[in-house]
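Below is the structure I would like to discuss, written out as structure tokens.
Part of the complex only, each chain left as placed.
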Amino acid sequence: MFFHRKQLMLDVKVEDPQAQFGQMLLEQFGGATGELTAALTYWTQSFHVEDSAIRDMLQDIAIEEFSHLEMVGRMIEQHTEKGDKDKAYKSTLFAVRGIGPHLVDSQGQAWTSAYVNEGGNVVRDLRADIAAEAGARQTYEALIKLSPDAGSKEALTFLLTREISHTNMFMKALDSLGKLDDPAFGHVRPDETVNLYFNLSQDGQLDARGPWNEEPAFEYVADPAPRGQAPEKVKNPDDEHRKARAAE
Amino acid sequence: MFFHRKQLMLDVKVEDPQAQFGQMLLEQFGGATGELTAALTYWTQSFHVEDSAIRDMLQDIAIEEFSHLEMVGRMIEQHTEKGDKDKAYKSTLFAVRGIGPHLVDSQGQAWTSAYVNEGGNVVRDLRADIAAEAGARQTYEALIKLSPDAGSKEALTFLLTREISHTNMFMKALDSLGKLDDPAFGHVRPDETVNLYFNLSQDGQLDARGPWNEEPAFEYVADPAPRGQAPEKVKNPDDEHRKARAAE
């Protein structure tokens, strides 16, 4: 069961309200890498994770993300609430849709659960979570660069920090399953091609080697060829037969 | 520049064509965890990754995923091509839309690039890639369980295997950046809250401890409280004033 207190997790104090920056902040309210994506991803995962300790962790973090969503929303509110007569304000979506946050990204695209990556296995879920946090962190860094004032920067730095904290938690949980650096998981045994690296994008100069395609972990196939056969050649109709068939 | 040969990367031989299984296979043709998502994710990432060796790896793997997409499509083609008069076939989307693969998932939802997670930083990209592979692997395992014939199983096992291979490559590349087990990346220094774990979903019995919230890596906050203040209380209008204001 959910509860709420009216105080923010951390105060947000915008000193230089700019609606255009408010619109960019929507990326973390209703965008792909935003707090709603994080909160709903971990929350939804928690229903099918059997291990109740990891389930607890997912719920703890999900709840925190909802509180972050609230902080981002309050920041957007402050960046937009005074802007009504401002010319810059009039070029934002807030002029048409009203002040405060909306569930869209910085380009006005509606939030979709297609952003949410979850299902079937806790290893898959935790890897998805580390990826979600990396996307969130990346966007916060971009927003910090674009921030017009110190108050916004400070709040965004807190939010970025917590994404790193969560990444650390997810890494530790994944490591407790032995799956932080072991690629395989689940019940299907891989076949004999598991160590092959196929050099499919070719160029003498630019074909690079590195730990991701070197022995002994990998066998490098420098010039891969199809192992399948070509489809049998169907006798093609000539054009007269084509016309006859299409006219049927 | 792209090239194509008509032979498949590996032959696909469906022995027991079942349109309903064909519809499930759409999950890996036009679904969230499918080959199109993988191919386009790595391909799009390759444009902004500065390190040309990792760029090469992303392109090699992207091209392989396109070849996997082709295999999945050919499998769907075989599962649907003879089904026209079959009653089971008539309950599938192929009865309305025609045989062969379509760019939708097993529930008929259109593919969207909202599935693609990329941008701005190679660490973020590689973490997204490991997550993408985990999702793909998970779906392949589910499909193998549902497979009606050995030919389908064999092809799906090859495809699952390659997802593990790619995961290994991405892990090795991430490790070469020192970021497989280091949560932080980028240019913003985290603040002092980076080690706090907030126990926000509470229950005496179920509040679990584990490597993801234990000392010394983490400081466990058993009963977190807001650090922000409550909004100031605005004097609320009584109902008469409410009506007057709303009637303006």
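Lettered A and B in written order, each chain numbered from 1.
Keep this in mind: a contact is a pair of C-beta atoms (placed from the backbone, for glycine too) under 8 Å apart; a residue touches a chain by one contact, two chains touch by 3 or more.
Just so we're clear, the structure is a prediction, and the values are computed from it rather than from any experiment.
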Hey, this file places 2 copies; any idea how many the whole complex holds? 6
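Keep in mind that, in the parts below, only the chains that are shown with their structure count from here on.
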Measuring from the mean C-alpha position of chain A to the mean C-alpha position of chain B, what distance in angstrom results? 9
Residue set of chain B touching chain A in the complex reads 5-12, 32, 52-54, 56-57, 59-60, 62-64, 67, 112, 114-115, 117, 119-121, 123-124, 127-128, 130-135, 137-142, 144, 157-158, 160-162, 164-165, 167-173, 175-176, 180-181, 183-188, 190-191, 193-201, 206-213, 217-218, 226-231
